[in-house]
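Every protein chain but one is kept in place in this view of the complex.
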Amino acid sequence: MLQSSSLPPVSILAPAFNEEANVVDNVRSLLTLNYPFYEIVIINDGSKDKTLERLIKSFNLVEDDTLYHNFIETQAINAVYVSKNKSFKNLKVVDKINGGKADALNAGINICKNELICSIDVDCILEGDALLKMVKPFLSGKKKVIAAGGIIRIANSCVVEHGRIVEVRLPDTYIARAQIIEYFRAFLMGRMAWSRIDGLLLISGAFGMFDKNAVMEAGGYNTNTVGEDMELLVRMRRRMREKGEPYSVGFIPDPLCWTEVPQDWRVLHRQRNRWARGTAETLSIHRKMIFNPKYRILGLLSTPYWLFFEWMAPIVEFFGLAFFIALLFLGQLNWVFALSFFLVAYCFSVLYSITALFFEEYSFQQYKKTDQTFKLIVAAFLEPFFYHPFVIWAALKGNIDLLRGRKAWGNMVRTGLGKQDINETE
Amino acid sequence: MKDRILIVEDNSMVVKSLHFKLTKDGYETVVASDGREALKVLKEQTFHLLITDLMLPFVSGIELIEFVKNNIPDLPIIVLSTSTQEEVIMDAFNLGVEDFITKPFSPNELSLRVRRTLQKK
Partner (left out) sequence: MKTWEDSEWIFKINAAFTLLFFVLILSFILTLLIIRLYKNRRNRLKKIYEASAEEFINSYLFEEDIDRGVLVEKYEIENLKTNLQKKVFLKSLVGINENFKGESSIALKKLFHQLNLDAFLLKNLQKGDWDKQSRAIYLLAELSIKKNNLVATFLNAKRMEVREQAIYYYLKVSTGKPLEFFSRLTTDLTPWELIYVEDSLKYYYEGSMPDFSKWLDHKLISIVIFSIKMIAQFDQFENIPKVIPFVDHPDEKVRKQAIKTLCKLSCHDILGKLIDKFPKESTVIKKEIISAIMQLGIRVDLLAIKTHVSENDWSTKLAFERVEQHFNKLTA
């Protein structure tokens, strides 16, 4: 519909670290988005493999001498590349010394030329009109919009052609299906509800759009946390509140971005370990906001929620279980209570998942076949036994690691989307 | 024998109308909904006329026209496209297409142009 030259130009920032297997295909897919003006900035964060070489060769890149200003301090930039080919004229590749994801995004912010930035994971698949829909909140409100996020969907087992999802399929593995249930709960119920009361604290790092000036004023991404996506939004909101400037954060209730989730328990463990550390770090950096009425919803609802239900829940659950086992050994257990309480808790968690499924069926209905619904219902019943405890354990381990002072990002092992080659990044 | 026409168009409503109209006019029509399918059909069967859109999935209309001009030079082509940009129309004529009709189009006019193109041959 909209092909207007008046739409604001967007800069897509995609950090790449050791992505040689798929980076060229991913960029090709990004080049075909349906949006009049956008720039793609790939930040090669000191990859040790051939990521940069592949990009240079495939897109005919040469060094570019456009001036930029290092507003946010980052690791040194080796060079900025642009393509000699007209058809890739909106592609920019930044080659820099390794400094982690946050540092790479900051370099991208310094170098990109547009006022709206869209940070994405380089390997996620965007819907063709994703940018168009994401831009909408920035152009629709009376208040200044500083950021917008959307619903993330799971791409495992989906059929991908030319960088587009052409058929949505349900993953074959239980571990991926359990994550589908989990994502439904998080996005269709959690974030949707939080956005309704303007209490959103997290825009997923896989796909989010930001007002560049607001990000710069807040100081860019924090390189000292593994939860840089959450920390940035919390800091931006905190700053706007302290400045007393009216603003809002948009949320697009449409599935715009598809990402591959871990199908390997080991990798899932690393991911959740990292998420737990990110949450703990963000809450600790911004602990002044918790219960602070000055921050309104954020202080009185959002941050306490994250403290108790996101950060502390795994710890409480773990100690509950430990207590149960202790009583069991001491022979002090009241089985009637234990069992009846277990049943309430179990039914409640299944009810929560089923409600999320219900929302999905009511709204988007990406999984259109009746047998897919059945499989998801089964997954919802099994999840509390065979998935949830594992995630809790990973989160607990994350907190333990944090106390011991572990900072590194866990590496992700991905099976290339649309193909079967394994991109091992150990 | 009836003249055979291949219609390449991804909008199913347009396809159905064209098929209906041209069948009424006494032609035999075959339909392909994307460029890849069109190439396959062109290699297997013979036609007297090709009507094609330019924006097609997988293989574009321009690529399709190039293929026809190189391999089946006797097959006349009518382009049916939403594009009103002069350069696109020029590109198509430079590749040697017989006629260019822009959408929205008048079915009666199209029918006349089809008849004329087939007679010229």
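Per-chain residue numbering starts at 1, and chain names A and B are given in the order in which the chains are listed.
Rule of thumb we're sticking to: contacts are C-beta pairs under 8 Å (C-beta built on N, C-alpha and C of every residue); 3 or more make two chains touch, one makes a residue touch a chain.
All figures in this text were calculated on a predicted structure; none of them were measured in a lab.
> One chain isn't shown here. Among B:R4, B:K21 or B:R115, which residue touches it?
B:K21
> Of the residues listed, A:F37, A:Y68, A:Y174 or A:F364, which one is in contact with the missing chain?
A:Y68
> For chain B, enumerate the residues touching the unshown chain of the complex.
Here the touching residues of chain B are 11, 13-14, 16-17, 20-21, 24, 103-109.
> Spell out the interface residues on chain A facing the chain that's missing from view.
The missing chain touches chain A at positions 1-4, 6-7, 65-69, 71, 136, 139-142, 336-337, 340-341, 343-344, 347-348, 350-351, 354-355, 357-358, 361-362, 365, 370, 373, 377.
Everything that follows uses one rule, which is that only the chains that are shown with their structure count from here on.
> CA centre of chain A versus CA centre of chain B: separation in Å?
46
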